[in-house]
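Removed from the display is one protein chain of the complex; every other protein chain stays in position.
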Amino acid sequence: MTPLASLVREPIDSLAVIRAVSTPANGAVLLFLGAVRQVNDGRDVTGIDYAAYEAMAQRELEAIVDEAVAAFGTADVAVVHRLGALAVEEVSVAIAVGHPHRDTAYALSRWVIEALKRRVPIWKREHYTDGTREWVDPTGHVGAGAPT
Amino acid sequence: MTPLASLVREPIDSLAVIRAVSTPANGAVLLFLGAVRQVNDGRDVTGIDYAAYEAMAQRELEAIVDEAVAAFGTADVAVVHRLGALAVEEVSVAIAVGHPHRDTAYALSRWVIEALKRRVPIWKREHYTDGTREWVDPTGHVGAGAPT
Amino acid sequence: MCVYDANAHMTITLLLFASYADALGASALTVELPRDSTVGDVLTAIRSRRGADRLPPSPLVAVNQRYAALSRVVQEGDEVAIIPPVAGG
Partner (left out) sequence: MCVYDANAHMTITLLLFASYADALGASALTVELPRDSTVGDVLTAIRSRRGADRLPPSPLVAVNQRYAALSRVVQEGDEVAIIPPVAGG
């Protein structure tokens, strides 16, 4: 299979992502799904807008997949990230990996999600039940967002 | 969601297993799929029969899920194992877990598959391209199977 | 004088699976044993059957669908099983 890295604006088709990494050689397939949580840092969330520096995000996703393929010895890596307005419980990211052995599948899956969270220029603005919204800063600094 | 542990004889519905653990609280969902590999220990496999001590296997699966729920602090654990004749690339086991945080989701998923492989009385008989078939013994002893 | 006392004996069903069932040519055996026999005694009682030499000396066993020790005492009606090395997943 060809490694897959894409940004989409529609709901992610988890089965298609799984299929992209399923081969007769792979005894283990692992699918990671990131989803919008109803409560984050104690605040009630009603939805999230995902925005990206799209050209660079696409390039970084592809770089991560290429590096994973080289480091873990499998071509079966698929990453799809969704952009736009997502409701609670909707899937923002799907990462599927396939490998003959589960040890490597787990390590590979984890490597990809950590790299994605560290490097890919995607941002999320949470909407709260009190009507405010704010860009999330995982580094813990006060966001530049304001009620609108 | 109610924890799920079941043995089935039809193809596993991966999406249904994912849905069983998807809640507004879970920011991370992880699906592990075990599938029939075309090559095992250097031999070409055409398919696998999965057999079980069904009453005990069901009981052990439920015990594993209960222990996981108690140890990892989430009710969102689902395990489905298929029995019967499977072709190469077909899914034999699906394990879905959901948790607010991915760290725990990965640890929990791994815990469940390792416990399943260690404890649940399920056996597999591989069919090879040369027409022979053999019960697989993961402990490495010579199987009691014979060409038929 | 030796009188057979039915009350001092019991009937145990022994379940066999996978390679063990193939080895003994059966998926279940009925074993007659003295009361207070252990799982180990059940295994000893079938050692003379054809194919039993293909069982390991101390296989995994279960009583009433739970893993048990070979020293476990069994009772009339117990479901005893010999568990080949498991290979699920």
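Order of writing sets the chain letters: A, B and C. Residues in each chain are counted from 1.
As a convention for this text, contacts are C-beta pairs under 8 Å (C-beta built on N, C-alpha and C of every residue); 3 or more make two chains touch, one makes a residue touch a chain.
Remember, predicted model here, so these are calculated numbers, not experimental data.
Under the touch definition stated at the start, the shown chains contacted by the missing one in the entire complex are A.
Checked against the full complex, the candidates A:16, A:39, A:55 or A:71 give a single residue touching the omitted chain, namely A:55. Seen across the whole complex, the unshown chain contacts chain A at 34, 50-53, 55-57, 59, 81, 92-93, 113, 116-125, 135-139, 141, 143-146.
One rule holds for everything that comes next: only the chains that are shown with their structure count from here on.
Averaging Cα coordinates per chain and for the whole protein, the chain whose average falls nearest the overall one is B.
With each centre defined as the average position of its C-alpha atoms, the distance from chain A to chain C rounds to 52 Å.
One finds 25 Å separating the Cα centroids of chain A and chain B.
As a whole-number value, the distance joining the C-alpha centres of chain B and chain C reads 28 Å.
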